[in-house]
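Only a single protein chain was left out; the remaining protein chains are all shown in position.
Let's turn to subunit A:
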Amino acid sequence: MGKLELLQTLTGHKGIAWNVSWHPQGQVFASCGEDKMIKLWSKEGQEWTVKTVLVDGHQRTIREVAWSPCGNFLASASFDATTAIWDKKSGQFECNATLEGHENEVKSVAWSPSGQLLATCGRDKSVWVWEVAGEDEYECEAVLNAHNQDVKKVAWHPSLDILASASYDNTVKMYKEDSLDSDWSCIATLQSHESTVWSLAFDKTGERLATCSDDKTVKIWKEYKPDNQEGVIVSDRESVWKCVCTLSGYHTRCVYDITWCHKTGLIATACGDDIIRIFKEADDSDSNAPTFELVCTQLNAHSQDVNCVAWNPAGNEELLSCSDDGEIKIWKFSE
């Protein structure tokens, strides 16, 4: 069995700590919360400390933060219906662009692998795709109304401009751009969860997706491309995504977040039962019916709901978590 060692507990947010996001190099991370603040943390000696506090960007709760792949921009999604883009061109971090358009709460924001596109989603049931159109200029590329309920999370494929979204309508949808008229459309609907899908994470190949839900399960989905060897039928020359594994019986409450390490292949989940769990794919796992083993259960990881988990992209098995209890924790996993 593996073990999660607590490296440090960070306090600093008043009220709920909603989300943490690693800088792509893994030496800095950002956190956000109910207190409308964004904090940037880095290591001083052995201690993680707050280096910068970004205030006055939003008028309500900040639900999610995301670093651009180049690491120069930070996007923040807020319940005030806006998404702010921060950068430090002037030497210190400032909000230099605000994306407006959502009717109400923005729940999630994500940068595409190229950093040229951004996706946002929210309570208005829509998913928006924005394009970086110049310095501090962002243009709306698409407004996607495929979901019929609140959209909780957006995530990009690790190497292609394919977007996935998770919703209160129990489904996950995928989208891509049609080059003919540069319009985006839904290319797949992933249906199997029995309640709200809260979060999702691609593996490093982008050919598998892990989702977590209020139905207390985690599901692994596999992409079957046109003309796949397995003979899975596709339509319109678009890939089909099939649920190939359901992890049930592990989580006792809603699973709020999931992170799939692109270096180690480990999956970590954040759950409403205050527990962080880590799953590892078995060595003899069949790609069409994979097996994942629970390798670590960190009881009382937080004193309340765990809202977010994030593997350090450097692959050093450091894991960040944050919670309703306002705390951020840094863990180190070892087998």
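Here, a residue touches a chain if its C-beta (ideal position, glycine included) is under 8 Å from a C-beta of that chain, and two chains touch if they have at least 3 such contacts; residues count from 1.
The rule is simple: contacts and distances are computed from a predicted model.
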Going by UniProt, what is the name of the one chain that was not included in the view, given "CMP/dCMP-type deaminase domain-containing protein", "SKP1-like protein", "small monomeric GTPase" or "Iron hydrogenase large subunit C-terminal domain-containing protein"? "Iron hydrogenase large subunit C-terminal domain-containing protein"
Check the options A:Glu44, A:Glu135, A:Asp236 or A:Asp284 and report the residue that touches the missing chain. A:Asp236
Of the candidates A:Ala142, A:Val197, A:Val218 or A:Leu320, the residue in contact with the absent chain is A:Ala142
For a quick check of understanding: of A:Glu5, A:Glu47, A:Asp183 or A:Asp286, which residue touches the chain that isn't displayed? A:Asp183
Among listed residues A:Asp124, A:Glu281 or A:Glu327, the absent chain is touched only by A:Asp124
May I ask you to list the residues on subunit A that touch the chain which is not drawn? 63, 79, 100-101, 103-105, 123-124, 126, 133, 139-143, 145, 148-150, 168, 180-183, 235-236
